[in-house]
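All protein chains but one are shown at their positions in the complex.
Letters A, B and C mark the chains in the order given here, with residues in each chain numbered from 1 onward.
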Amino acid sequence: MSLERRLRDRGRKLLMPYVTGGITDDWTGYLRSFAAAGADAIELGLPFSDPTLDGATIQEASDAALARGATAHGILAEIDGLGLDVPLVASTYYNLVLRDGTSAFCAALRQAGIAGLIVPDLPLEEAGELAEAAAATGIDLVLLASPSTPSPRLYEIARRSRGFVYAVSRMGTTGERAALAESAGALAERIKQVGDLPVLLGFGISTPEQAVEAARRADGVVVGAAIMRRILDGAGPDDVGTYVTALRRALDQESDERR
Amino acid sequence: MSLERRLRDRGRKLLMPYVTGGITDDWTGYLRSFAAAGADAIELGLPFSDPTLDGATIQEASDAALARGATAHGILAEIDGLGLDVPLVASTYYNLVLRDGTSAFCAALRQAGIAGLIVPDLPLEEAGELAEAAAATGIDLVLLASPSTPSPRLYEIARRSRGFVYAVSRMGTTGERAALAESAGALAERIKQVGDLPVLLGFGISTPEQAVEAARRADGVVVGAAIMRRILDGAGPDDVGTYVTALRRALDQESDERR
Amino acid sequence: REVEGAFREARSDPGFRERLETLLALHVGRPTPLTPAPRLSAELGVTLLLKREDLTHTGSHKINNVLGQALLATRMGRTRLIAETGAGMHGVAVATGAALLGLRATVFMGERDVERQALNVFRMRMLGAEVVTVGAGSRTLKDATSEAMRHWVSATEEAYYCVGSVVGPTPYPWMVREFQRVIGDEARGQCAGALASAVPDYVVACVGGGSNAAGTFAGFVDTAARLVGVEAEGGAGASRGRLGVLHGFRSLFLQDEHGQITEAHSIAAGLDYPGVGPEHAYLRDLGRARYVTVSDEEVVGAAVRLARTEGIVPALESAHAIAWVIRAAVAGELPPGATVLITLSGRGDKDMSTLKELV
Partner (left out) sequence: REVEGAFREARSDPGFRERLETLLALHVGRPTPLTPAPRLSAELGVTLLLKREDLTHTGSHKINNVLGQALLATRMGRTRLIAETGAGMHGVAVATGAALLGLRATVFMGERDVERQALNVFRMRMLGAEVVTVGAGSRTLKDATSEAMRHWVSATEEAYYCVGSVVGPTPYPWMVREFQRVIGDEARGQCAGALASAVPDYVVACVGGGSNAAGTFAGFVDTAARLVGVEAEGGAGASRGRLGVLHGFRSLFLQDEHGQITEAHSIAAGLDYPGVGPEHAYLRDLGRARYVTVSDEEVVGAAVRLARTEGIVPALESAHAIAWVIRAAVAGELPPGATVLITLSGRGDKDMSTLKELV
């Protein structure tokens, strides 16, 4: 079943928590706790030395995982046969894809049971080769859009993305959160006008209230840095599971109230 | 009686010790001890802030005297009526002469009983005005020569100097003393060839042996830095007197031996 | 993309070109001289000519490119420049260009470089720029670049990202080379006057990202001159890198077996970058240019030697080019009497404290 289908079938506001693969010895415990807490999909970061398009927390988490000796193939080996019933979406930088070659990389993902792939530093213009390899392997290549993406390009993204469209906004400096939520919401609506894929929104969401607000105009949210901050500060799978559960409840409650 | 006459009348190798005026509270004690130790003349430094043509020891002594509040006129007032029977030769820099004006300055020297004047930074070409004022006041303006002075100029110096000719050499870096003594001796002989004034040699002489060696080809020696070093290190008039006595004896002995 | 269109337009606008030329002449001091180096030439048995980018305002070739991009930013209606810097020379150039044109400037710099180049940090602040210290990763140029890109993404409407070398996404590598080709074009004309052969046998420049080399080579790529790019042993993207993607461009990067970018290490902060501009990868593949490396030790020796023979203290970056020429001449790799053009990309004042510890 396609990633898009699996997401649509949930019939609720979507929640995609993120974890950096290899961040601790028992990092796969986080995947299990996410699933148990009601994640609809999980973003699995394959750490890269220079995550230019992520913030400082993800940079720190990537550095920590690499320092532990984490590698993309090692991480994939660890999830192989984990038997999660939640789809996994890998995210990484293009240099790691190139390292193996697009086809080999996608095949390795597929082999490990990964459903989708996010490559934030892959420009639309150069996505052709990877998109083909992914399609051929049965991996959904998820494309990203941001508030500054011009409309014709947004249309192209909506058309060529698979699984969902990842709407990101990193104007995430303190004190601007209200304006952010507004521009992210507007972005989600713009994407929905030009295509019909689910739209997940990620812009530094950390509280249940923010998740609820973000989900109002989109199909769901991604929570990454807030989770990794907790993990870097020592939170184990249970602690993080509790946090994800709270996000889940807030999203569900909001949906109930609206009905 | 002229300075030249007084020096000639000694009939021995001449010894002119130097002291920076105002160097200590009882600095005139050094003049007395020089006289008692057999000085033929005394060079009295009127301290100047920038004794460019003296070495580091005289610079240090001048700074110390000025820091004590010494002034040219204060120093002259202190020697007035001291009743020494040894001629005093003032030495200072031209800026102090200019400060009063040449005539007033020479008159002040005369008033204090000074016989001669040395101004190391006064070039021969600009000596006219001061020479006239000195002559008019009865002060002997002593001119300086150095090993690098070309012969025509040396002739001019020998002709226009009064009292004696001060032959200086400051190539006084360590290890070159032998070469120095040679060039200083040669200078003294060159001066004696072009004029008939007594020639005193000053080039960082500090031991009796050096004094003897210097005096061989000249009429006498000036000892300055070696005395001031002792005074700066705490030597009183008696200690310095003992040192000057030793120089005196060495010079006299040498003369006796040669006879 | 927007930048590319604006640059294409500006390039064909005589008004823009004239304004830039005036700035380069009156503010930067162009043309810079081509200086003979008679004493070092005699020692090495070759004829050296030095293109003196160290004499430009702010002390390195970086200003050529920055004024071009700053003018472009003004043309695009931007009010602020964002940039990363390694040794601080690009940052100083950006701060200078911003002050000159009345723009604001925010410069990102790795924490280690901030320490190594404290005076350049203060120079930028004197010029009114905001300097942001980056504590992530290796705390050098690579991380400063990542952080600057992150910041720029959040301010694309008011801010213009001023890339300092022939790196980054299209059109930067091409645009920066075009702004730096004034080095090669001037040198080509000056060599024609100074050399009987009109064109030197060798054209040598240091390579970090590679902008001074790209600008120099641009003037000689259509001649018979052999082009040599000299890299730091610990930052040899062109000599030892593998194809990869970073900071939005595909080129040669130092990386481990897993595709992780490794840290570059050089005594010259400006060469502390693990990659090289795509044009250098291309010139290498074509065989049109050759890329070699020299050690930190050779570099320090070369800097001292140029200082003592010609009275010029080069930036440690530029000393890489000198170091290779010395080695090649001594090894007989340069034929006796060969004519060699070396671009001195900047002056060594900024490196005095580094050199002080080593010499």
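Everything that follows uses one rule, which is that contacts are C-beta pairs under 8 Å (C-beta built on N, C-alpha and C of every residue); 3 or more make two chains touch, one makes a residue touch a chain.
The model shown is predicted, which means the values in this text are computed figures rather than measured ones.
J.: What shown chains does the left-out chain touch?
T.: Displayed chains contacted by the hidden chain, ordered by label: B, C.
J.: Determine which one of C:198, C:243, C:330 or C:352 touches the chain that has been left out.
T.: Result: among the candidates, C:352 touches the missing chain.
J.: Of C:133, C:156, C:170 or C:309, which residue touches the hidden chain?
T.: C:309
J.: On subunit C, what residues meet the omitted chain?
T.: Residues 25-27, 29, 32-36, 39, 52, 55-57, 59, 95-100, 102, 119, 122-123, 125-128, 303-304, 307-313, 348-349, 352-353, 355-356, 359 of subunit C touch the chain absent from view.
J.: Can you name the residues of subunit B that touch the chain not displayed here?
T.: Subunit B touches the chain not shown through residues 48-56, 59-60, 63, 66, 71-73, 93-96, 98-100, 121, 123, 146, 148, 170-173.
Just so it is clear, only the chains that are shown with their structure count from here on.
J.: Indicate the whole-number Å distance between the mean C-alpha point of subunit A and the mean C-alpha point of subunit B.
T.: About 94 Å, centre to centre.
J.: Please work out the Cα centroid separation of subunit B and subunit C, and write it as a whole number of Å.
T.: Roughly 64 Å separates the two chain centres.
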